[in-house]
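The complex appears here without one of its protein chains, the remainder shown in place.
The first chain written gets the first letter, and so on, giving A and B; residue counts start at 1 in each chain.
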Amino acid sequence: MSKKTIIVFSGDYDKVMAAFIIANGAAAMDDEVTMFFTFWGLATLRKPTNGAKVGGKPKSTLQKGFSMMLPPSPEKLGLSKFNFGGLGQMMMKKVMKSEHVMTISELIASAQEQGIKMIACTMSMDVMGIRAEELIDGIEYAGVATYLGEADEANVNLFI
Amino acid sequence: MSKKTIIVFSGDYDKVMAAFIIANGAAAMDDEVTMFFTFWGLATLRKPTNGAKVGGKPKSTLQKGFSMMLPPSPEKLGLSKFNFGGLGQMMMKKVMKSEHVMTISELIASAQEQGIKMIACTMSMDVMGIRAEELIDGIEYAGVATYLGEADEANVNLFI
Partner (left out) sequence: MSKKTIIVFSGDYDKVMAAFIIANGAAAMDDEVTMFFTFWGLATLRKPTNGAKVGGKPKSTLQKGFSMMLPPSPEKLGLSKFNFGGLGQMMMKKVMKSEHVMTISELIASAQEQGIKMIACTMSMDVMGIRAEELIDGIEYAGVATYLGEADEANVNLFI
């Protein structure tokens, strides 16, 4: 049993999926896993709100702009390649379903069941104008020092 | 002598080249190196078929679509930036030639001569509709558990 950390910087469906497949695989092998979500990767942790208003600190116009551009939920993330306005992503999700590969939502649920520690980067939340109220439950909030502390204890550290 | 692993997720000419330069450099320093090719990175291992049909399991329409979109051989990979429909890549390859930098095909050959272990991710092969018959000889086939086993023994693990 050892420890792994993954920084999820990218907000691409395929890269986030790779991050969770590695994380869940490691957890299944009894590793302790910490995922640190920063920048575009934060969108992975968004709670689908169906347009409902969430409370919290008011956002500046620019923050509103950024949080509007970010996909509203993990299943809306695009592919890093061949996204074609979402068509490529839809195709890939369809193939994955027929090949019995889990969706990101399922991978997140599995990660939480397996006790993977998910941390939202507070500095990125400030820049992107994303509030804790908008993110899923059961995650932690911290900065780069916390990440570095975790990475120091791990034997595999990836930036995705 | 120590061990290194590199996940080649990206299918960009420049990033794949960086992966092989690091891998070959480490092997030249007597390190044991494992490269794990997944998602778009799988295209790196494609055997140029010149349009000839290869045998194997039939592909679904969506899988055919994905495998058609993927570059047919490593020398056809695009740049991650300034690709301009292949022009940027052509320019870069020309400069690299004049600077005596190896092409990806040469880097792959060198990696195989140096005994670098190259693994094709079987889950990605299923999703992308890529069959073993389409990939170069001398590689292995495995999943995330194998990668994690290798990474646990390594002192440097990169995701590219």
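The definition used in the following text is that a contact is a pair of C-beta atoms (placed from the backbone, for glycine too) under 8 Å apart; a residue touches a chain by one contact, two chains touch by 3 or more.
Note that the structure is a prediction, hence the values are computed from the model and not measured.
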Identified contact with the non-displayed chain, of B:Val95, B:Ala109 or B:Ala145: B:Val95
Touch list for chain A against the chain that is not drawn: 7, 9-11, 38-40, 60, 62-63, 65-66, 69, 123, 126-127, 129, 143-145, 147-148, 151-152, 154, 157-159
Touching residues on chain B - with respect to the absent chain: 2, 14-15, 18, 21-22, 25-26, 28-29, 31, 80-82, 91-92, 94-96, 98-99, 101, 155-160
